[in-house]
Structure formats: C-alpha cells, structure tokens
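One protein chain omitted, others in place.
Chains here go by letter, A and B, matching the order in which they are written, and residues are numbered from 1 within each.
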Amino acid sequence: MAKQYETVIGLEVHVELATKTKIFCSCSTQFGGAPNTHTCPVCTGMPGSLPVLNRQVVEYAAAIGLAVNCEITRECKFDRKNYFYPDNPQNYQISQLYLPIAKNGYVEIETGGTRKRVRIHEMHMEEDAGKLIHDEWDDTSLVDYNRSGVPLVEIVSEPDMRSADEVIAYLEKLRLIIQYLGASDCKLQEGSMRADVNLSVREAGKEEFGTRTEMKNLNSFKAIARAVEGERERQIELLEAGKKVIQETRRWDDNKEASYPMRSKEDAKDYRYFPDPDLAPVIIDEEWIERIRAEQPEFRTEKLERYEREYNIPRYDAEIITESKKMADIFEAASTACGKPKKVSNWLMVETMRLLKEHGMEPEELAFSPENLAKLVELTEDGTINSSVAKEVFEKIFSEDVDPEKYVEEKGLKTVSDEGALKEVLQKVIAENPQAVVDYRKGKAKALGSLVGQTMKMMKGKADPALVNQKLKELLDH
Amino acid sequence: MSIMSMTAVELGSKIRKREISVEEAVKASLAQVKKMEVKVHSFVTVDEEGALKRAQKVQKLIDEGLISGPLAGVPAAVKDNLCTAGLRTTCSSKILENFVPSYTAEAVQCLERSGAVIIGKTNMDEFAMGSTTETSYYGVTKNPWNLEHVPGGSSGGSCAAAAAEECSYALGSDTGGSIRQPSSFCGVVGIKPTYGTVSRYGLIAYASSLDQIGPIARNVTDCAAVLEMIAAHDVKDSTSVPRKSYDFMGALVDDVRGLRIGIPQDYFTEGLDEEVKEHILSAAKVLEERGASVEMFDLSLVQYAVPAYYVIACAEAGSNLSRFDGVKYGYRAGHYEGLHDMYKRSRSEGFGAEVKRRIMLGSFVLSSGYYDAYYLKALKTKALIKQAFDKAFEKYDIIAAPVSPSAAPKLGKSLSDPLKMYLSDIYTISVNLAGLPGISIPVGTNKEGLPVGMQLIGNCYEERKLLRAAYTFEQTRVYERPGVVKMGGEA
Partner (left out) sequence: MEDRKIADKISDEMIDYVGILAKLELSGREREEAKADMERMLDYIDMLNELDTEGIEPMSHVFPISNVFREDIVTNGDGHEETLANAPLMKENCFKVPRTIG
C-alpha cells in the first residue's frame, strides 16, 4: 500500500504597485519603452546617487496591509539585501527584513465549498530589478533598467495551503483585494503579479514539515497549478526512492513542465541584510492608519450583500459582477444613472461577458463608460430602440464607447412609432403575401411570424416587433 | 602679495571690486598648480580648459550683477569623490579610471551657484579609505611642509592643494577624520559639519551613515564662507536635515568669554605624542586667557570608537562598493570566463589592497551568524558613544582635543601596519559616529617643522560655537606658509 502524502505550500507574492514613478526616483514606471529610457542615476546605481522614498508606495502598501488584516508596523525601516546580479544595478536590493511595513495578517479563501484562512506572515516594500534579455548569437545577456526601481510589495504567507486549488484561490483573493484597492493591476502575464511557490511534502498525519523548495518563474495560474503538481510529484518520487529533497531554488519551465535548480556555487544566498543608511525610517502613526482605513474601498463580501439588498439583483449576478472591480464599478455607476440595476446587470452578465470572451479580454480591461450603458438601458426601456438594435449599439459602446443617443440618432435606428407609416407597410406586406394571409386565417400561427418578419425587414428593424404583431392581428382578424 | 597667497575672502573681495579679474585669479591658480604639482601632486585631474572657460562665464555673471557672493570667481578644488558632470571622477581608484559622471554633486553645484571656478579634482586615499593619501592609484601626495611626509588623508590632496596655494579653498569629505586629520597635517583649517548639514548627493559613498562633506581653507573665515555656500537642505538626500540657520559668517567673533571648554583627559594617555599634547594644552590655555573656562573631564569609551567604527564603516563600504562590477561603468577586466569570473576579476584588478581589505571585513561582519555579534554590537556601542557626548555637552559648549596622536608621518611608514594606522584615527572617529561637528585648526609646528592641529568638537548644529572659538584663537597667531611655497617664490 503506497504512502499518502500531504503537500504543504506557502507563497511569496510580488505585486507591482500602480504608482506613476519608481520607488526611489522620479522615473516613470510605464510598461514598455525603449531600453533604458526610463532611467536616471538613482535607478541605475550611479556612484553618488541617493534614494528618496515615494510617499504613494507607503500609502498603497499600508492599504494592502490593512486589507489583508495585518498589523501595520509603526516604525518601519528599509534594509539592503546584498547579492550580485546584473539586473540589480547597485548589487543590493533595497527591501525590508527587520521591520517590514506589515505583519500577521490573513485572508479567507473558499475551495469546493470549504472556507479556510491563509495566514500572512509579513508584507514588505522593495524595489524591482531590471530586465535581462538573453542574446543567443553571442552568448551574452543584455540589461535594461527600465523596470529597475519599480515599487513592489512582497506578501509572504504562512505554509497554510495544501493544494493547487487553494493556491489559486488564495492568489485570486489577493488579486481581487489589491485590484479593489487600485494598488496594482495584478497582471500575471505582464509580471505585475508574480508568485514564488514554497512547497514541501510530508507523510499524511505527520506534524513535522518536509524539506521545502522554492519555485520561481510562474507566469500564469495554470503554470502555478502545473508547477505545484509537478513539484509535488518530484518530491514524492525522491522520498519513495529513499532520497532526500534538497532545499533549493528551482526554476519552473512551463513548456517542459519541469523545474531545474537555479543557483550555482557562486551564489552563497547569504544576503547580509543591514539597515539602509541612506533612508530615514517611516513612522506610520495612528492618524495616518486611520486615514488609510477610512479610505479603504468596499470589498467584495460587503458588495455582494449590498447588491442583493440595495439593487435587488440575484446573488448569482452579484457574484459574477463583483469578481472584477472594474465590472462592479460600471454596474454601480450605470445603475445609479438609469435606476434599473437588473437591466444593467443583464447587459453585463450576457453581452459584456460574451464580448469579453470573443475578444480574449479580462474584465479589468473594460473601457466603456457606465453612462453610455445607462443611456442604452433607457433607450431600450422607453422603446426608442428595439432589443436587436440595442445589441448592435452595445457592441459599439463596448468597442468604441460611443454615446448611444447620438449613435442611434445619426444612424437613424429609432423605432418607428408613426402608426400611419407602419400601416402602409403592413398593407403592402399583406398584399404581397396572400398565401401567408390564407395560412394564418386557416389557423397556422407560424404564418403570422413570417409576416412580422417581412414587415420588420421592410422597416429596416426600426419597428417595435410587439406593435407590429398587434397591428397585423388587428388587420387580419377583421 | 600674490593672488594665491591671499585668503579666499580677500581674493573674492578684490574680484568684486574689479581689482583682479576672474581670469587672472584662475590663471594664477593654474600657474601655481603647474609649479607645485611636480613636488606635491595634489591633483588627479586638472581641468585647465574648463576652468578658463568657466572664468569667462563667471566674470560675465559678476559684471551683470547676477552673482555677488563673497567667493564669486575664486578658484577652488574638489576632492575626487565628488561627482562633476563631464569631468572624470575617479575616487583615486583604477576601477573608476575613465568614469565621467552625468551629473554634479549637490555640494559642488552649491559652489558653482555662488560663482566658484573648479580647477580640478584632488587626490585622496582610494575611496577615502586611508589616512595618508598613499592608497591612491594615481600616486602619493606629499606634504607641502616636508615632501618626505604624508599630507594625511583621506582628503590629503584637498589639504595639500590649499596649503600649497594651488587653490584658494577646497572641498573634502570626512568619514572618520578625513578632513580634520589632513588639515592638521598640512597646517590648514578643515570643518566636518554636523551629519546632514551638507547634501551627500553626488558624493561617492564610503560609509553613508558617517560621510560628510566639508570645507578646507587657510583660515577660519574662509571655511565659514565656504560652509555657508554648501550647507543647505537638499530634497535629493534623505539624510539631509533642514536647519534653522545657515549663517556661519556671523559667528566669526573674537570673543570666547563664557564658553565652557572641556578637555577629555582620556585622550591624553600613552600613544599621544608629547609635543602634540603640549601644543593642545597651550592652545587651550590661550582660549582660557581670552575668557573661556577650560577643564579636564572623563569622556569615557574612547578606546571603543575605533573598533565600532571599522565594523560599521566596512559593513557599509562593502555594500556601497558592490556597484563597481564592470557592468555599468568603470573598469572591466580584459579576460574572463562567465559572469562571476568577470565580477571577480574586474573587482580584484580594479580595487587596491586597502579597499579590498575593508570590503572583505565588511562582508564578513554582516555574514550569516556574525551580524549580531559584530554589526549590532557596533551599533549599540555607537549609541553609548553618542550618550557619552550628550552627557559631556550638558557641561561644556566645546570639547578641545588633539586631531591625531602625532604630526604627519613619513611617506611609506603607515600602510605596512593597518591596525596601527586605524588607531591613529582614535580622536576623530567618535565625532563621525555621533554625527557631531568638528573643526581642525593649526596651533603650531613641532621640532621637525611639521604643523600640529587642534580639534574642537561641538554638539549637533553648534558649528557657530566652534567657529567663534576657532576664530578667536586664530586672532592670536600669524598664518604660517609651508616651506615649499616660500621656496617656490611668488607666482
């Protein structure tokens, strides 16, 4: 009988903060840009340059700390983490070890109907490294410092997760909280959210942890799930073969679905942390904490309850809409503008989701204004346009954020309410389709549909189908 | 009187009155450099072309009334660890042999805004690590008072240049005595301001928590004038402290009545040269005669400053100097195999022995298992030393002390025994640990004809008291010119 193993996982999650400038200098954090254009003496480690802390970094970091139920450190300091690597221009990274900005927090996750708390050990502020581009032709690497000095927070969890599902649930929860705060866009593909996985296995029922490895280079939730599975298997195989797991850092190669040890003997992993003498301590007093607390947005759990109560939409709708901060924002603004939350919700749940899928987009990328959606709801509700025209207009709102009122006007898409004009068309349709008229009168209900269709076609879709139906009946039944 | 034998303030005044043009002043300075450099070698780089061009520009600014400071148009030199845009900055190291910064250090910019003309970059101990200026990759600087002796260090080039009248004043930096000690050895005045007074932006760091830039000149008035130019709050330096007043010239009063001066008797133990001791005590007596009260007291903890300093300074240095790796600027080894070999070769070939020694020590004291025992212990010792000074300043306005246990040693005698060399910083180092201001003023010469300096130490932000005492003492004696200048004749 094979032994049963339990997987023990802790995560180190790096999140790039949404500041305009870098953590210690006034260079732009904008993604992309030609190599080394967003650089200055500070973020390239020029001799004599000195760091000055970006206030917004502290604001965001403290807000995240509070949102994940951490204690905020009243006096926190920056430390230098010393190691040589070309993406690190000073050959030390400014980070926090001894007095990080936040510690002892937790987030609640839910997997398969079970709720669980994942504890957060600590969270600290630090600077990102530059980018290395490997040149295949002449066996060299090229260094671009545009990302060097972009502010990060690193959130270190306790080893509280036991499966890939829990890992993903934890990450999704963190991502949602941080997006709700507006502190980061948390895009895994672009690297604005990155997770290192610390994983060990132990025989089921044992207290003691096994030896853990740290896995890096995980660029998507799927890669993380595969890496967790792969590393779990690798460690169990080692143990089953009577071998030991070595404590090391490994790089996950998602194409090969395998991990490889990362460091050589030239890396002692002895970082010689000490307080950075170039930076002053950061004192976050009660007043500051209270202000940040007061500015915290409403998070998902509270929103869910409020949506059911205040907007009277189904729980299911509320859950989908609040999965994205952007979607929730659009929902609330559009509902307030038009006063018809259920209609707004329908547009988001059906057409918006369909178009997102069709374009391969994330909800956070939605770019249309809630006012335009609200106008569309009103236009539909007061019968100015019919539902098929509305769908067409919505696609325009989705892709170009058009003003539906103007668009409908310009394109002449309004439903024709002039009964005289309608009557003329109806009479024409009846005259041209004697067979259908006979069929209808014989009791074939389908024939009426065909006549309605013909009428709509002649009206170029601008008639209200219900009205057409009614008027046709009136004419034929007499 | 020749242009270069004037004090900086005198020369500035003549420039303002159009009695001397900026060009004349700069040319006199460059001529003196030509004459002195073969003997003294104060400079790593002399910027003749740049200085002459700048002279024209400054003259125009003065003529247009756009600059009117006391030292506008006066030729100055800056230590080669201060970045100067477009002008090579080496820290006297091979590793920065071809380094041309893209920006100018804030302190140098302050000078330039006041109309200074920088004539060149002065020699120093490599990365400011040393007390003799002998660890420079660009050759040793000699003491203008006796060419067989060292000028002290690490700001040896700046002090020698001021003493040899190659410039009217200079900037140095002081991490453990690097302004005060060479000032004392070269018979000039040097100030290490309160930590945070002068921006460190653009100063290539040795030990960030201890480094401070300060003026070096031939008298107290000039030093006060320069300090007034460079002392300012700078938003680019997070350790820059805004001060209530930046008026230092106003402190130049010939009166020490009521000043309480304490002399730490634990500085006057074995190891202190008899002649130095006598000079300090008689200088203190002069101040007493002028109305100050003087008494001996126990400062305590004196012997712990040097070991605490070397742990802290080397730990910071190891980290600060890790950026010199052959990737972004500076020396890269010609041959290497792979990244780490490139790092090791570039650094091992680019740094000199003393720098490597301190980086190794610094890496060791921070390494896993030793942090608490060495680094934290040193930081706690620093706290105790600060407390000892706090206590002393409850009773005294000023502490008077030697600068160095002896006058300038002969060339080639110091480096063979590093520990002994480190111990010679015993009187200056604790001032940096506690962040205090200190000034070194010449008080006489010894039997060999070498200058002896006295150190005055003040409480934080109390430079004005130091200046007042130093100025008062200075009024009691005549400035002595070093032999090489007198022999060199008038320019």
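Assume a residue touches a chain if its C-beta (ideal position, glycine included) is under 8 Å from a C-beta of that chain, and two chains touch if they have at least 3 such contacts.
Just so it is clear, the structure is predicted and the values come from calculations on it, not from any experiment.
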Considering the complete complex, of B:A31, B:L52, B:L147 or B:V241, the missing chain is touched by B:V241
Which residue, B:R260, B:R332 or B:K413, contacts the hidden chain when the whole complex is considered? B:R332
Omitted-chain contact residue, chosen from A:L11, A:C25 or A:V408: A:C25
Positions on chain B contacted by the hidden chain, ascending: 98-100, 102-103, 195-196, 209, 235, 238-239, 241, 301, 303-304, 306-308, 310-311, 318, 322, 325-332, 336-345, 347-348, 351, 353, 356-357, 359-365, 367, 370, 373-374, 376-384, 386, 418-419, 434-435, 460
Just the residue numbers, please: which parts of chain A touch the chain that's not shown? 19-21, 25-28, 34-41, 44, 52-58, 75, 77, 82, 84-86, 132-135, 139-145, 265-266, 268, 270, 272, 275, 277, 279-283
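Here is the rule we use: only the chains that are shown with their structure count from here on.
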Chain A and chain B have mean C-alpha positions lying a whole-number Å distance apart equal to 55
Okay, in this complex, where on chain A does chain B touch? 41, 44-53, 80, 82, 84, 86, 89-92, 143, 264, 266, 270, 272-274, 277-280
Residues on chain B engaged by chain A in the complex (per definition of touch): 82-83, 89, 91, 96, 99, 101-103, 105, 200-205, 207-209, 235-239, 315-316, 318-319, 322-325, 327-329, 339-340, 343, 363, 366-368, 371, 375
